[in-house]
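Just dropping this structure here.
Here the complex is missing one protein chain, while the rest keep their positions.
Let's turn to chain A:
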Amino acid sequence: MTREIDLGILFSRSGTYSLISEAKRTGALKAVAQVNADPALDIVFNPVERDPQGNIDAYAPLCEEILRDSGARHVIGCTTSWSRKEVIPALERMDGALWYPAPYEGFEASDRIVYAHACPNQHLLPLLDYAFAQFGRRSYLTGSNYIWGWEINRLAREIGSRTGGEVLGERYLPLGTTEVARIVDEIAALKPDFVLNQLIGKSQYAFLDAIAELRRSDPFFAEGHCPVLSCNLTECELGAIGPSAEGVISAGPWFRGLHPALPGNGGREDFGSSLEAAAHASVMTLAQLLNGAPGAEALSLSELLAQRRAAELGISPRTHHTRLPVAIAQVRAGAFVPLRTGAPVEADPYLTRERDPAPVPLRVVK
């Protein structure tokens, strides 16, 4: 007998990072449609959606509302680390679980959350390995003024200092601001080997525009010298950035054109970005865990993930993080072109697996 199961969806459809959250929402709804059309599964999902509109204070109450007013125990949602931290108390109070399909800075392993996108040993570490080998060890660090940028750049500084790297400068901008001139002037004066950029939304777009202008006016920065690196730029923002995105190098679990997409996608590849793919994989994985197991929708997340098939689907019962492939790609002619790819690696959210995290063996893409 088919079971109808409520599934929470909590993504912002407006606000400074709406392109990113819309991509994930698209992936989640694609998976819901796929599950509901699949006669081999004994469940159908009924999406229960709330829109925090990019307002940080709306996430916790709306998450609580989903868990209180519907039968949903699982919610797919959140974009920033800040919003993820905000909903944890609501999840605890209402006995819910969050599937979080966004890259983040690590150092968390909530019993209530599945981390379905990359953490630093799956994005930053391989990206730094690549940058140190290809461009040099003198970096400039920048980001939006909150936990993601702070922690990623702290890690970059620590890892760099262990291997003789030098941080020439580090500067942050408030979320949403486009006042990037000071940072760009500093980069123009310091001439680093590369820039690690953790700016978000409009700040990043303004920054990339200003760097493109610098490349036209200063020969040192011409022809892709001193590239801008990112741990979270995906295809979903390329349209908004336009030609200024040319040359940006990003790390992620998947880029369009790579085969296959993520392990949880079950062979499907028709996604606009890894964010969409990770949200799709989250819903598909949940469907696999609930299928053929009446009553499993009432299990706690840790009970659900203790099943052997959760580990087979790539989710660690110890950390709730996902085993993911690693790719490094560069924007060329408006699309990401892979530079390096690597086999799936276990997430190491606290970077305790190896003191000097071993470089992910990456394959040069011909």
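Following the convention adopted for this analysis, a contact is a pair of C-beta atoms (placed from the backbone, for glycine too) under 8 Å apart; a residue touches a chain by one contact, two chains touch by 3 or more; residues count from 1.
Here is the rule we use: contacts and distances are computed from a predicted model.
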- The chain missing from this complex carries, among "histidine kinase", "ATP synthase epsilon chain", "Transcription antitermination protein" or "ABC transporter permease", the UniProt name "Transcription antitermination protein"
- Item | Which of A:Ser12, A:Thr26, A:Ser83 or A:Ser110 contacts the chain that the document leaves out | A:Ser110
- Looking at A:Ser139, A:Asn197, A:Thr285 or A:Thr319, which residue reaches the missing chain? A:Thr319
- Touching residues on chain A - with respect to the absent chain: 88, 92, 107-112, 158, 302, 318-320, 349-350, 352-355
